[in-house]
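Starting off with a structure, shown below.
The complex appears here minus one protein chain, its other protein chains still in place.
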Amino acid sequence: MKNLWIIMPVLLMSLGTYAQDSLSTYSRQAAQNNISLKPGDSRFMLRGYYHTGLDAVTSEGETDYNFAGGTIAPILMYKQSDRLFFEAEFEGAFEDGEFEWGLEYADVAYVLNNYMTVRAGKFLLPFGTFMEKLHPAWINRLSTRPLGFGHDGIAPTTDVGVELRGAFHLGDVKLNYQAYVINGPQLKDGSEEPDEAGMLMFGYMADNNNDKAVGGRLGFFPFSSSALEIGLSALSGKVGDKGSRFADVRANLYAIDFSLVKNLSFMKSMVDIKGQYNYSQIGNANYKVPEDTTDLFYDFTNTSNSYYAQVSIRPSFVSNEFISNLELVGRYSSMDTPEGSLWEQSPTQLAIGLNYWIDWRTVIKLGYQTTDGLGDHDSPEPITQDMFYIHWAMGF
Amino acid sequence: MNLIKKRTATVALAAAMLVLYSFTEKGMEHAPVLQNNDWVAPKSADNLKNPFKGDETAIKKGKITYQNMCAICHGDKGKGDGMAGMSLKPKPSNFTSEKVQSQSDGALFWKMTTGRAPMAGYKDILTEEQRWQLVSYLRTFKKQ
Partner (left out) sequence: MKKLSVITSIILMVGIIGYVSSCAPSAKITAKTGAQIWGENCIRCHNPASPSTFSDVQWDVATLHMQIRANLTPEEATKVKEFLQAANN
């Protein structure tokens, strides 16, 4: 009997192997008979990305070291037919010591014909290319975003609405377009955060007025190889609260984006050049002077702009495998927010990085970034901030 | 008791055989999945004869197929430096190398026919004729 107890686990294990083996035999036979395992019509896929690492930020002569927990971003994809598709990205991160989930996007898409796909829901706005296509940690060659994107940025991120998109060829040239109607950005009127009066908020689910914002992007591939793309984007809508004195304030946003990816065989390297220019023009409005009881108002010309240009080079085709996985990247970015506003700032930023690609979607990023210029409302003095980091990012 | 022992022993032996069997079968059937760098065509492939050996028209046709299907990974000049190949493991073969050029026409034909991930098999995509034309074209990459 004792022996039986010893043998049982072995037996169970081998039965397990047997079951697995019979399954693989079945699938192999199925493959040979060319009938496959007949996957159903409900095809799910879980993808996503994550990054973590160590940051060393030096500001006013003091350096803070921090392990950065990064953001976990699972993406659920669901394909129901060749036309019907759903995807949603969740974003989990620690904020002030607590873990919080957010919804980055969730939208349903239907392929109407060869030239048109309709999408509805919350989607990444095709305003330039950085936010829609390049910001995920395993795609972005640096660990930070260029100035103008993200928190306190001037470029829109996501919104709720409906969008038509598609692509077509005219001879050798390829064009792609996106046109959308969304709830639109919202104006901060200063009643809650007086220092941010005149800024735009992006990504809110509920609209503050009935005026829907419209926008779109037109992308242009002049060469048949798709190596070069130039894009133009615009977004326009009223941004003030319904019924308030800001109700007629309109925002017009524009962007130009550029992308060139080329194999330089004489250098045995791939070179990737990316850039985007954002321009934001918001209608004039009078904002209340903070902490003033006499109803004093101020105004300013509410225009902002930002841009970045990035070059990365990877000697992918040298024979040494270690070197072929290295990538050198440099990025310059700049932002100007309105003079006379309480969030006036005009920083410039230089970021350089050395990346090591473990495989096509996993990368170790070593970087240095220095930001200079006039600070925001928190520090009206000129600021300099330096940052060293080592991050590990992966897409899955 | 003895009977139980005998039975369990038999069952255990049978189970062990199954485990071993599954290993051997897996070892045989899944060999190409092990992505080592040595990909050797079976001996029998060496006996296949290229009907277009050195045929100039075939080489021209093979070049067109090569530019459309192969260059993106193996490079315009066959050096294994096409841009799509940069993240592949193993890396795309360099056709100018001795390692490739020392293989028989039949072996090259067998490899492009069969494929091994991430290299596609072209059995159903290209005709036999097109694959032999490609073999003839690959020979032009041989260092002079």
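Read from first to last, the chains carry the letters A and B; within each, the first residue is number 1.
Following the convention adopted for this analysis, a contact is a pair of C-beta atoms (placed from the backbone, for glycine too) under 8 Å apart; a residue touches a chain by one contact, two chains touch by 3 or more.
Note that the coordinates shown come from a computational prediction; the quantities given were computed from them, not determined experimentally.
Contact with the chain not shown here comes from a single listed residue; of A:Lys268, A:Lys288 or A:Arg361, that residue is A:Arg361. Summary of contacts with the chain left out: across A:Arg119, A:Arg145, A:Lys188 or A:His391, the touching residue is A:Arg119. The chain not shown here touches subunit B at positions 68-70, 72-73, 82-84, 86-89, 115, 117-122, 124-125.
Hidden from this view is one chain, which touches subunit A at 36, 39, 43-45, 47, 77-79, 82, 85, 87, 109, 111, 113-117, 119, 132-134, 138-139, 164-172, 174, 176-179, 181, 211-212, 214, 219, 224-227, 229, 259, 261, 270, 357, 359-361, 395.
The rule is simple: only the chains that are shown with their structure count from here on.
Once the centre of each chain is set as its mean CA position, subunit A and subunit B turn out to be 39 Å apart.
Touching subunit A in their complex are the following residues of subunit B: 1, 4-5, 8-9, 11-12, 15-16, 18-19, 21-22, 25-26, 29, 75-77, 79-83, 86-87, 89.
The part of subunit A that touches subunit B in the complex is made up of residues 1, 3-4, 7, 10-11, 13-15, 17-18, 20-21, 24, 28, 261, 263, 265, 268, 270, 314, 316-317, 324, 357, 359-360.
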